[in-house]
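Encoded as structure tokens, here's the structure I'll be asking about.
Note that one protein chain is taken out, while the other chains of the complex remain in position.
Going in written order, the chains are labelled A and B, and every chain counts its residues from 1.
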Amino acid sequence: MPGTFIEVKVDAATAANPDLARQLRESCPVDIFAQREDGQLRIVEENLDECVLCDLCKKIGPKGAVQVIKLYE
Amino acid sequence: MSILISRDTTFIVQGITGREAVNLVRENLDYGARIVGGVTPGRAGREIYGVPVHDCVRDICQQRGAPDGSVVCVPPRFTRDAVFEAIENGIRLIVIVTENIPRRQVAQMVELAALRGARIIGPNCLGLIAPGEAKMGGIGGPAANTRQAYRKGSIGVMSRSGGMTTEIASTLSAAGLGQSTCISIGGDAIVGSTYAELMPLFEADAQTEAIAIYSEPGGRMEAELAAWVSEQKSRLPVVAFMAGRFMDEMRGMRFGHAGTIVEGVEDTTAQKIRRMEAAGISVAERIEEIPDLLRRRLAERPTEK
Partner (left out) sequence: MRFYEYESKALFARHGLPTGAGSLAQTAEQARAAAAQIGGPVVVKSQVLSGGRMKAGAVQFADTPEAAARQFEAVWPIRVNGEQPRAVLVEAKSAVAHEFFASVTWDGRRKLPVLLFSDMGGIDIEEVAAQHPAHLSRTHFSTLLPLTERSAKEAVAAVGISGGDLNRLTPIVLRLAQLFLDCDLTLAEINPLAKLADGSFLALDGHVEMEAEARGAQQALLAELGIGEDETRQARPPTDFEREGARLNAADHRGVAGNVVEFDGDLGLVIGAGGGSLTLFDAVRRHGGRPANYCEIGGNPSVRKTRNLTRLILGKPGVGKIAVMMNVVSNTRVDIVARGVILGCLDAGRDPAEAIAIFRIPGSWEEEGFRILEKYGVEFCDRSVSMFEAAGRAVAKLGGAGA
């Protein structure tokens, strides 16, 4: 589910990779990414609208794997 | 020339690895600041945007001699120690960003600075800027925003509110009045440098032709400025904006900064306005009146022979 202002899409392969998921969790200053018990990525919906557009997450994984979409555009 | 800082000013950032400090370092570097090092105990060897991090101020001073200044962004309970460390290592200009420092500790820092011939700006301030030259502290925010709000010119700005320093500068810039140096002096009841203590520097600065200040209820700083202006027969016209007029009716209630409370008559805006006007300071009710008041006062100056 997207937030009101921000939606984050992560491709399936990246989300399933525990190492990339950890990097995403550590990179986000507003805790949009968490990990499930099996290490897979979980997006924390209630934090989506806190996104500060720092783009740090976009530098992780293959190019285009993580998309930050501004829903107000 | 600006006052206190210039293009050549070197400084360090104490508490450089903190969230706000990291931001401040980037913004200052982008504006052209010469940040020669940073300090966070236990983090020596790291770099923040190319600025080397050290454990002690001494390590930086031993390598290259004492820098001109330090911006202190450490949490309140460590601030006194950080400021003592800067002063005892020979640094002479210290900008304290941290807020919520108990007054006794502020007094101790100020007392030591006076003993050692150092100057403190703040605490609870955004620092200072010489537009087009350098800035030291978070004043103005990102470099692009800073350039939009602050333009080089002849007006000196001093403010107890960091945010209103930028609002005033932005209003002046839009009206075609640039600034020589703008100083966010801090919102606490005791600050390292008051309006009256900074006035002699502006007075001696050839670039500065007039002063704009932001003032508010609480304390004696405006009365001190009024006394200085009339006793020294200052060459600089001063225009003050007075905020918080509603507080005159609300004694004992604190609004805004730590130093902003009306307890006695001397704290009220009405009394401050009276004192300043008696000293020849023009008092504006709206920010947008400041440029015209400055222009009028500048035009009224006796022509120099």
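Here is the rule we use: a residue touches a chain if its C-beta (ideal position, glycine included) is under 8 Å from a C-beta of that chain, and two chains touch if they have at least 3 such contacts.
Because the structure is a prediction, the values reported are computed rather than measured.
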Missing chain: touched chains present in the view: A, B
Per the touch definition above, residue among B:Asn28, B:Ser70, B:Asn89 or B:Ser159 touching the missing chain: B:Ser159
Selected residue (touches chain absent from view) among B:Gly32, B:Gly65, B:Pro102 or B:Gly176: B:Pro102
Candidates B:Gly18, B:Gly256 or B:Gly280 - the one touching the absent chain: B:Gly256
Touch criterion as defined above, residue of B:Leu4, B:Val39, B:Val72 or B:Leu126 at the omitted chain: B:Leu126
Hidden partner interface residues of subunit B, rising order: 20, 23, 76, 100-104, 106-108, 110-112, 115, 126, 138-142, 145-146, 149, 159-164, 166-167, 170-171, 174, 187, 189-190, 194, 214, 216, 219-221, 224, 241, 243-247, 250-260, 264, 285-288
Positions on subunit A contacted by the hidden chain, ascending: 4-5, 30, 49-50, 52-53, 70, 72-73
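Heads up, the rule we're going with is that only the chains that are shown with their structure count from here on.
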Centre-to-centre distance between subunit B and subunit A (centres being mean Cα positions), rounded to whole Å: 40
